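These notes are about the structure you will find just below.
The complex is shown incomplete by one protein chain, all other protein chains being positioned as in the whole.
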Amino acid sequence: MSNKPRVAVFDFACCEGCQLQIVNLEEEILDLIGAVDVVEWREAMSEQSSNYDVAIIEGSITRPEDEERLWLIRSRAKVLIALGACATIGGINKLKNNFDLRDVKKWVYGKDAEKPHLNTELTRSVAQVVKVDYLIHGCPIDRKEFTYIMRCILTGKKPEIPEWPVCVECKLKDNRCLWETGQTCLGPIIRAGCGARCPSSGFRCFGCRGYVNNPNINAAKDVIERYGLDVEVLKRKMNLFGSGNTQVTANG
Amino acid sequence: MSIKKITKQAFANFIDNLIKTATVYGVQPKGERFDFAPLASAKDLRLDYDVTLLPPKRFFQPTTETLLTFDGEGRYKSNFDNENFILLGVHPYDMVAINQMDKIFSKDYYDEHYMKRRNNATIIACDVLTPSENVFAASMGMATVSEGFDILLTDIGDGYVAEAGTEKGNALLAKAETTDANEKDLEKRQKLQQDNQKNLNKHKLKCKPSDIPNLLERAYKHPVWEEKAKTCFSCGSCNTVCPTCYCFNVQDSFNWDLKSGKRQRTWDGCLLDGFTKVAGEHEFRSNRADRFRHRFYRKGKYVPEKLNGQISCVGCGRCVGACLPDIANPVKVFNRLVDDLGLL
Partner (left out) sequence: MGQSCCSSMKRDIYLPRPATVKKSRMMNGTELYIHIEMDEEPLDFLPGQFVEVSIAGFGEAPITISSSPTRKDGFELVVRKTGNVTNAIHKLKGGDKLGIRGPLGNGAYPVEQTKGKDLVFICGGIGLVPQRSFINYALDKRADYGKISILLGTKCRDQRFFHSEIANWKTRSDVTFMETIDQADNCWLDDVGVVTTLIPKIDYDFSKSIFLVCGPPVMYKFVLLSLKKENVPPENIYVNLERKMKCGVGKCGHCQINDKYVCIDGPVFRYSDLASVPEAI
């Protein structure tokens, strides 16, 4: 057995798109699997293991049995990483928290809604259930940031994740502000680190990386007013990724 | 130094020839705005632009640059950019900003990373033809420029007056098909420059730029900082688009061998949360209003102390347009102080 850290990847309620970003690392995937021993990763291999140092968790926690499984993983892992928006802030899955759960089940499952295996609870991020050591934000995650954080973990270094809003990276990309084009972009209150991926392609920031530590709500209201918009418009835009409390930090 | 006249056709030929042998970054449209980008043909060049999204400072202080690399044994090696390039279409206010940054990076401690790029650059500046929506360079006395450029172009309708500012510019200009600029050409140029000194003024400063340090001397506790900062996102956009903001962060990263790597510097901004945070988490300027004030004091007082009194806001107006809550406009802030505190 090698001395390389043993890494396991697990998924909960998610689309597995963030894991796909890891699979799609191209040359860097070889560097990554050269530096670690991957012992479990359902999306990429058939082996399973209960012996690992680093657990990478994708997805949000929506069922009682998820919580139990997550606690078990936490007890086995030295380092636990929340991967992607579902895991870090609850993600799009959290939308359902805005409605009555019985209605939600009915809409989704129709006449099967009350079957026990379709049981569902309010969506929680991983950090709302167990202690998380590192958060890798985004929907999906940014590959460059993922490899940077992995190299930090492997060298015992605390990664430096931006504390500032997306506007910084957007301006650095030499973009025109999307508010000028009539889009209600969430960039000014959302944590950077994505390289302003969406605004650079002409799409407003949807807020997938969660709020900055200290978002200025006064400023947001002021801007909404100045652009002749309704605060409800902003709230609706924020709901996609911002239902419930999305301001989380790694507590490791 | 020579002052020549060059017809538009001769200028296009000159540029197209330059592109064959040199890297030329020229002003071109980007969507509905303008930007410095690698120039493929003279016909893509838009010297009638109003203002570029980002100022040209990124050609000397890139948004991210590698200062050093280190090997697996922890030995460091400086990393320099050695590429020669031509920057084509720099407006006077941006040229003034570059002149200021040259002083900042060469004074006291000589920053070879910046200065190498600066010395490798040939700057062809041009007088403004289309004032931008928020320009106020005239208020700052920076609507025209007399130094720093290698060549200064002024569009006089049927061609350009091209003035060489350096030997490098002289030699370059010699490659173009020119005639000596005559009196009439120079009159036209003077007229355009005088007009710019009046017209590049969408926001009018109520005092002389030289009054600003004294004004700020008396304004430290003025309520304007708190009032404006109430709606500040701390997004640093005013820093990022500013041609005279040069603060930076430095960060190390490992390569995948987990031993070698690089040390990089990236643009930073004094408005951003965490800018003054020290290891151990104490943050010295944690208050938004204090950070907001700091920027104005940098532009109007602190940096000028390093620049023989020249104000470090050149009136490009970029921050005015970049600030979503519309609080960054230096003219509005300085005028408010003039109104409330008067001039001494």
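Lettered A and B in written order, each chain numbered from 1.
Here, a residue touches a chain if its C-beta (ideal position, glycine included) is under 8 Å from a C-beta of that chain, and two chains touch if they have at least 3 such contacts.
Note that the coordinates shown come from a computational prediction; the quantities given were computed from them, not determined experimentally.
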| item | value |
| --- | --- |
| Options B:Glu187, B:Glu305 or B:Asp340, residue touching the unrepresented chain | B:Glu305 |
| Which of A:Thr155, A:Thr181 or A:Asn213 contacts the chain that the document leaves out | A:Thr155 |
| Which of B:Tyr246, B:Phe292 or B:Phe334 contacts the chain that the document leaves out | B:Tyr246 |
| On chain A, residues whose C-beta touches the chain left out of the figure | 155-158 |
| Touch residues of chain B, complete complex, unshown partner | 67-68, 70, 73-76, 78, 104-113, 220, 246-254, 258-259, 261, 263, 265, 268, 270, 275-280, 282, 284-285, 290, 294, 297, 301-302, 305 |
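Please note the rule applied: only the chains that are shown with their structure count from here on.
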| item | value |
| --- | --- |
| Rounded Å distance, chain A centre to chain B centre (Cα mean) | 37 |
| Residue numbers on chain A that touch chain B, as the complex places them | 28, 31-32, 34-35, 147-148, 151-152, 154-155, 157, 160, 163-165, 167-168, 171-172, 174-177, 179, 187-189, 212-216, 218-220, 222-223, 226 |
| Of chain B, residues touching chain A in the complex | 30-33, 35, 53-54, 63, 230-237, 240-241, 251, 253-254, 256, 258, 267, 269, 272-274, 288, 321-322, 324-326 |
